[in-house]
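Shown here: the complex without one of its protein chains, the others still in place.
After this line comes subunit A, so read on.
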C-alpha cells in the first residue's frame, strides 16, 4: 500500500496546479508529429503533382496533333503546267517529274484572287501548302492521266506553319517579321476558313505516314510497324525462354553454387542499364553475327535479352505462389515431376506469368536507349516488309522528333507520346484485368 501516498500526493499537486500542468513537451511532440505527417503528405502530393504536370504538359501540347488542317479547293490540272509539250505518251517519266506544287499553288491563288504576276503573293500562297502535295497530285495523275486538263476538288495538307496558325499556336501579337506567317497569309487563312475550304480533319496521316522532314506529313506509321515487329519477336522469344528458365530454377534446380550464380546473375541483369544491352546488341548481333543494322530483328533480340530477367522474376513469383499441396497431390497420384509441373503448376501460375509478361513487354515498348545504338535512329519513310528491313520504333521516333527544331514537331512529338502512353495504358490495364479476373488466392 506504499504506492497510495505518492499517488494521492501527485493528484493533489495536479489539482492545485491545474493551469500550469507539468510540461512534458507534449505540445512540442504533437507538433512534430503533425509536421511529420504533413511532410509525408507533401511528398505524396509532390509526386502526384508532377505526374499530373507531366501528363498535362504532354496532352496539352499534343492533343492538337490528332487534327490536321486540310485545304479543299478545285484544282485545275492544267496541261500547260504538267505536260506543256504533250510528251507524256512518249515519255511517261514526264508525268512523274512534273511541277505539281505549281498546280496546287495556282489553284489556291485563283481561289484567293492573287494575281498571277504578283510573285511575292504567289510565294506567300506557296507557303500555305504542304510540300507533300507534290506526291499526292503526282499519284493522282499517274494513276489516271486523263484528268489532265480537267478540274477536280482535291483535299491536301496545309503547310506546317498554316496548320500551327490555324490551331492558334502562333502568337499573332508578335511583330510580323518575327513570326513564321505573315499578316497577308493570316488574312487568307481567315478567308479560306470562312469559305470552308480550310478545315480541320482527323489526322489519319499521323498513324499511317512514315518519317518526313515536313512536320505536317510526318507520322508514326512506320515506327508503329517496327515496334509491332519487335514486340512480336520479344513475345515469341522471351515468354517461352523465360518460362522455361524459371521452371528449371524454381522446380528442378538443385541447390548448389551454379543455381546460386544463375540467381544472382538474373537479379543483376534486371538492374543492368538498358544502354549496355544496346552495346551488347551492337557488338554481338550486328558486328559479330552480321545481322543488318537498323533491323527490327536486332532490336527485338536486344529487347528480348533485356526483358528476360523481368519475365523470369515474375514467373518465379507466380510459380512460388502455387501451393505445395497441388504438387504433392499430383505426385501422390503418380504423375512424374515434369507432368506435375506442366499439367498442374504451370496452368495455375499462368495468369501471374502473363501479367508479368505484359508488364515486361510494356517496358520493352517504351525503351529507347539500346535501339539508338543498333542504328534505329534512321530516316525510314517506307513500311518495313520484313523484320530484316530498316525500321524504326515508336520511342525512337519520339526521340528523333524531339530533336527537330520546328514548332510543329513539338506537337507531333507530344502526339506520338500520347499514342505511346495509350498503348502502355492499354497493356497495363490488360495486365491488371487479367490479374483481377484469374488470380487465385490460396
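Going forward, a residue touches a chain if its C-beta (ideal position, glycine included) is under 8 Å from a C-beta of that chain, and two chains touch if they have at least 3 such contacts; residues count from 1.
We adopt the following convention: contacts and distances are computed from a predicted model.
Here one chain is missing from view; checked against "Peptidase M75", "Urease accessory protein UreD", "Phenylpropionate dioxygenase, large terminal subunit" or "Phosphate transport system permease protein", UniProt names that protein "Phosphate transport system permease protein".
When you scan A:125, A:141 or A:308 for touch with the missing chain, the hit is A:308.
Checked against the full complex, the candidates A:39, A:202, A:379 or A:438 give a single residue touching the omitted chain, namely A:39. In the full complex, subunit A makes contact with the omitted chain through residues 29-30, 32-33, 35-37, 39-44, 46-48, 50-51, 53-54, 57-58, 61, 240-242, 244-249, 252-253, 261-262, 264-269, 271-280, 282-284, 287-288, 293, 305, 308-309, 312, 336-338, 362-363, 365-369, 372-373, 375, 377, 395, 398-399, 402, 410, 413-414, 417, 420-421, 424, 428.
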